[in-house]
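The complex appears here minus one protein chain, its other protein chains still in place.
On to chain A.
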Amino acid sequence: MRTGADDFGEPTAHTLILGIGNILWADEGFGVRVVEEIHRRFSLPAGVSVMDGGTQGLYLVQYVKAVRRLLVFDAIDYGAEPGTLRVVRDGEVPTFMGCRKLSLHQTGFQDVLAAASLLGGGPESAALVGVQAERLDDWGGSLTETVRGRIEPAIGLGLEILREWGVEAIPRQAADGEGLLLGHDIDLAGYERRPILAERR
């Protein structure tokens, strides 16, 4: 279930793996790129969904409210060395999502967690795998090499947390028919493949 929703848009999962951020803003796209890669390489049991949350902010509340476990990947400003990965758990998650903002969607996400709880839902367990961004002011750029290099370790940390929750990610067989999480040339490879004039002459 790629979107964490059934065909009518109703949240169905008990565990949500959520990447948030704006793929157009360099390292801001980290969270989405991590879940894109998880989706590309692993299949997940029924009830576990992988979602590209983009910058949907408060509009993610129904998905967050509906699950028991939430794993979030995002670029966060901890004031640490660029590329530093950090895992925070449960009660600490909203605090960290409220760190000095990189973009306002984070303020939004902290609000999403609070709004889910105000609606009488929200996850029993939550974990955030965050990376310290190196560069954000590269509009239309992609991840920096530093942050790109953290996708793999971030996936490792995420899989460990999932295992703790009893969720085993199964490596996909090649060509199992599952499409890309992000289509229409905005997947990481497509996004970075800059067509050049020479190509079409």
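Rule of thumb we're sticking to: a residue touches a chain if its C-beta (ideal position, glycine included) is under 8 Å from a C-beta of that chain, and two chains touch if they have at least 3 such contacts; residues count from 1.
Throughout what follows, contacts and distances are computed from a predicted model.
Not shown: a single chain whose UniProt protein name, out of "Uptake hydrogenase large subunit", "Methionine biosynthesis protein MetW", "ABC transporter permease subunit" or "histidine kinase", is "Uptake hydrogenase large subunit".
Shown as candidates are A:31, A:53, A:83 or A:158; the residue that touches the absent chain is A:53. The chain not shown here is touched by just one of A:23, A:50 or A:67, and that residue is A:23. Residue in contact with the omitted chain (choice from A:17, A:88, A:115 or A:169): A:115.
Those residues of chain A that touch the chain absent from the view are 2-3, 5-10, 22-25, 28, 51-62, 77, 94, 100-105, 107-108, 110-111, 113-115, 117-120, 136-137, 139-140, 182-186, 194-197, 200-201.
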